[in-house]
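Removed: one protein chain of the complex. Kept in place: all other protein chains.
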Amino acid sequence: MTVRIQTADFDAGAEIAALRAGNPKIGAVASFVGLVRDVNEGERVSQMTLEHYPGMTEKAIEEIVAEARTRWDICDALVVHRVGALKPGDQIVLVAVAGAHRGDAFAACQFVMDYLKTRAPFWKKEHTGEGARWVEARASDEIAAGRWRSKG
Amino acid sequence: MTVRIQTADFDAGAEIAALRAGNPKIGAVASFVGLVRDVNEGERVSQMTLEHYPGMTEKAIEEIVAEARTRWDICDALVVHRVGALKPGDQIVLVAVAGAHRGDAFAACQFVMDYLKTRAPFWKKEHTGEGARWVEARASDEIAAGRWRSKG
Amino acid sequence: MVTVLYFARLREALGTGREQIELPPGVRDLDALRALLASRGGAWARELAPASTVRGAVNEAMARGDTRVADGDEVAFFPPVTGG
Partner (left out) sequence: MVTVLYFARLREALGTGREQIELPPGVRDLDALRALLASRGGAWARELAPASTVRGAVNEAMARGDTRVADGDEVAFFPPVTGG
């Protein structure tokens, strides 16, 4: 399992290649890239700043991935999350899950993203024409994470 | 929408980057890479040959992606599928779906993979120590595709 | 004339990937064409038997037994697909 918090951008293809390298049992890699959008809740976003809680962030994500491993048969997982100043179109997060079969890889990848959205200590601040504002937590993210409590 | 059938390998990171380039409405890219495993049903696989039905393959995949677009709110989708001779560890297929939000991108990506497995005219021949054999269709793939009939 | 294509295991078992055949009167759908080919006997009878898992396409679209087949069409027979 790899968890990295960094200001630098990442190369999703190289990360996926490294994740599966040397394990010929892997038949499936499901992945997700989250990106900065130029509009949020109707307002144009020119920049975003991501703050996090160093130390706790890594632990929280490791626990999420460990939980995914108890639920699905997966070989390995990777989470890269950026912090600091980002612009529209920039990559924010990469979650990649490798497994023998696609069903487990897809489910675990989506689970990690849903839990990361509600359990990992990151906070987004958007800079718009109106000034800067902290992004409010979305009820839809709690609902997405809650779905997994009755499943799998 | 892009559908490509090719013998050459692909760079998942570059493909994902091209898919989302120039559209700042995209906040989520869900993707899947399928790989050749070195063992299938207990037998060691040394090589694989992928045959397809040129012309129909592209049409079938385009229809699958069009169906996904009617079901989920997505911005764009890409399918790259290799044919010809492949070895364990080689990439077989890439499905990437870009959307504003992750729920739709994940669902559409998994739907396209499940339908591709049961509707697109590709056939795998595995070369093992016992000789070559055509891979049999798996009931689990029909079940995975069937799930979407009662959903979404 | 219709063009008939065979793929994968079927292509190997029948020893051909493509042929052109004249549709006899009365052969107007995929099931009828399949029965005509099966009547050749041997591998044809075995591979294209009604109980086999063979699939068919007409003009590059998945087809059913009652899908119409007419002069100029491209028909294909193949095993269940296994890509991805």
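We just call them A, B and C in the order they show up, numbering each chain from 1.
Rule of thumb we're sticking to: contacts are C-beta pairs under 8 Å (C-beta built on N, C-alpha and C of every residue); 3 or more make two chains touch, one makes a residue touch a chain.
Please read all numbers here as calculations on a predicted model, not as lab measurements.
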Touching partners, among the displayed chains, of the absent chain: A
Have a look at A:V45, A:V93 or A:A108 and name the one touching the chain we're not showing. A:V93
Looking at the full complex, which residue from A:M56, A:A85 or A:I143 touches the chain that isn't shown here? A:M56
Since one chain has been left out of the picture, which residues of subunit A touch it in the full complex? 34, 50-53, 55-56, 59-60, 81, 92-93, 113, 116-125, 134-138
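Methods note: only the chains that are shown with their structure count from here on.
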Measuring between Cα centroids, what's the chain most distant from subunit C? A
Rounded to a whole Å, what is the gap between the Cα centroids of subunit A and subunit C? 48
Where the CA atoms of subunit B average out and where those of subunit C average out, how many Å apart are those spots? 26
Between subunit A and subunit B, what distance separates the C-alpha centroids? Give it in angstrom. 22
Which parts of subunit A, given as residue numbers and ranges, touch two or more other chains? none
